[in-house]
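Below: the structure, in structure tokens.
Every protein chain except one is present and positioned as in the full complex.
Chain nomenclature is as follows: A and B, assigned in order of appearance, with residue numbering initiated at 1 for each chain independently.
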Amino acid sequence: MGMRKVAVVGAGMTKFVRRAQETPKELSWEAAHMALESCEMTMDDIEAVCLGTAPDAFDGIHMNGEYLSDGAGAWRKPYMRSYVGGGTGVFVPIQGWYHIASGLFDVVMVVAEEKMSSYYPHAQAAFLTIFDHTTERPLKPNLLWIFAMEMNRYMTTYGISKADIAQVAVLHKRNAADHPCALLGDADITLDDILKSEVLAWPVQRLDVSPVSDGAVAVILAAEHVAKRITDKPVWIEGVGWHLDTGYWTNRDLAYPRYVEYAARMAYDMAGIKEPRKEIHIVEPYDPFDYKALHHLEGLQLAERGKAPELYSDGTASRTGNMPVCPSGGLLGVGNPIAAAGLMKIAELFWQLRGEAGARQVPGQPRRGLAQAWGDLMQVGTVVIMGR
Amino acid sequence: MTANIKEFPGISLNEQDFADGKILYNFDKLNGLYAWDTGIGIGSYLASLKNGVILGSHCKTCRKVVVPPRTICEWCFRPMDEFVPLKDTGIVNTFSLCYVTWDVQRIKDPEIPAVIDIDGASPMHGIMHMLGDVDPQEVKIGMRVQAVWKPTSERKGSINDIQYFKPIEEK
Partner (left out) sequence: MALLNRDPNSPVVWNGELPITNRYTYGLAGEKFFRTLKDEGRILGTHCPHCDQTYVPAAIFCERCLAKLDDWVDVGTSGEVNTFTFLQVNLNGSPLEKPEIIAFVRFGDGGLIHRLGEITPDQVEIGMMVQAVFKPSSERIGSILDIDYFKPV
């Protein structure tokens, strides 16, 4: 298609914490600085910057992306911000990817940052802005409603129980115990802990949800000829896909994320993947809620509809299984700073495919991984496939 | 590389740090007041609600009746052909029992938000609203429900002109 090969050559991230002392600019800087150090590059090498950060409403700062740009090294450089809610984490590297694939730039820094804690007293209230102001906000909704309703529909359509779904939270939180930046890693958590946690909006219980967090992640992308000079283990971006569905979320089948399917097909096509279940070695689906991981695995064509829980119950999804899911611990374990969470998955795949993930390393020298994010009002699917 | 890094950046605070004045901070309150134009589609929807009718719109090309009504069909991107009055009954597509309010306060009796597929609209096309006059434990997906309207004099042209949906007694 005339597009150049692009690789991820460096990555950095901050801890994901409930309440960071750093300002948003400082968080972006910490991640960007670490990403540069990881591949021994300087700002002189970076030709453009792409940044993703979530609704300005959280920070009460207009043009939040531009405000953060100096922390991301965008001073006097071509700069773009992208935003698709939670999907941003996997969308902004796609933006970085086409900066290079098109031939326009050779080295791009991609940063995703989120500081949700400044919304006072609780970031949840900011999500009121996601609902239609005329037809939905008068009902005083909260974000939990949509997820709870989608979860209910998914469970009822396929006859899946809460215990089937809670397995996801258990595996991800246990995995996160090995992630140094994780907020909610717990090596000893059990199914019972999840099922006994406080009911927030049935069927969603407290431990089914990932928490409000602050954090930032940065990766460095480079064109082939540059990547090969910087590292002998570049991780190539083999396929990208993104897709948006209608904002009228009550006019859709909530049991199946078709927008994830379309994004996935676009990426599989580009990567030349014909049998995803066999050719993808590690998958990092977006998991702000435990049932979402299952929902997305089905959308990604990695499980048949209604059958994703089996990947967990038969051990396929564990780190030593046939297709590990969220070896990082995902959002449920590491944390959910809205825009940064997806990029955390990209960074994880970067480290995993190079054999540098330490205690989280998936054995057997995995060669191909997929990261997926989702966002807005149950609307967007973004997918990136990486390989060695 | 995560294997080699000992210390990741990021300083975590807790509420006590603020209370103790260990770190400096300030508050800011934005004053965002809005007056949104309701537009043609939603404007007609609201006018219809005032008259006790749920309105949808119909695209003949795509053979879809959607609700809330829009003026443009988002699938074929042509103007919709007509507005269509729908019934005020429907089927519960999904629901939740919510024990926290939008500003994170705990409540004892749950609110019951639901997506209700409205009779007269295409399948799986509905609106979000609340269920009421029902035991939370009895709510089921697939239940038939009926809108309970405010008295005519109290309706303003708003989604709250419907107070809630309640189960239809099966005869």
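Throughout what follows, a contact is a pair of C-beta atoms (placed from the backbone, for glycine too) under 8 Å apart; a residue touches a chain by one contact, two chains touch by 3 or more.
What you see is a predicted model; the values in this text were computed from it and never measured.
Q: Taking the full complex into account, find the residue in B:N4, B:N26, B:Q105 or B:Q137 that is in contact with the omitted chain.
A: Only one listed residue reaches the unshown chain, and that is B:N26.
Q: Which residue among A:C39, A:A57, A:I237 or A:A373 touches the omitted chain?
A: Touches the omitted chain: A:A57.
Q: Over the whole complex, note the residues of chain A touching the chain we left out.
A: Residues in contact with the chain left out: 19-23, 25-26, 29, 32-33, 36, 42-44, 57, 59-60, 70-71, 73, 75-76, 118-121, 125-126, 128-129, 133-134, 137.
Q: With the missing chain put back, which residues of chain B would touch it? List them for me.
A: Touch with the absent chain occurs at residues 11, 13, 18, 23-30, 32-38, 40, 43-44, 46-48, 50, 57, 71, 79-83, 156-158.
Here is the rule we go by: only the chains that are shown with their structure count from here on.
Q: With centres defined as the mean C-alpha position, give me the chain A-chain B separation in Å.
A: Taking the mean C-alpha position of each chain, the two centres sit 26 Å apart.
Q: In their shared complex, at which residues does chain A touch chain B?
A: 11, 13-22, 27, 30-31, 34, 38, 60, 120-122, 124-125, 128, 133-136, 138-142, 144-145, 148-150, 152-153, 156, 179-181, 199-204, 214-215, 246, 248, 250-254, 351, 354, 356-361
Q: In the complex formed with chain A, which residues of chain B make contact?
A: 1-5, 8-15, 23, 27-28, 30, 34, 36, 38, 42, 45-46, 66-68, 70, 74, 93-104, 110, 113-115, 124-130, 141, 158-160
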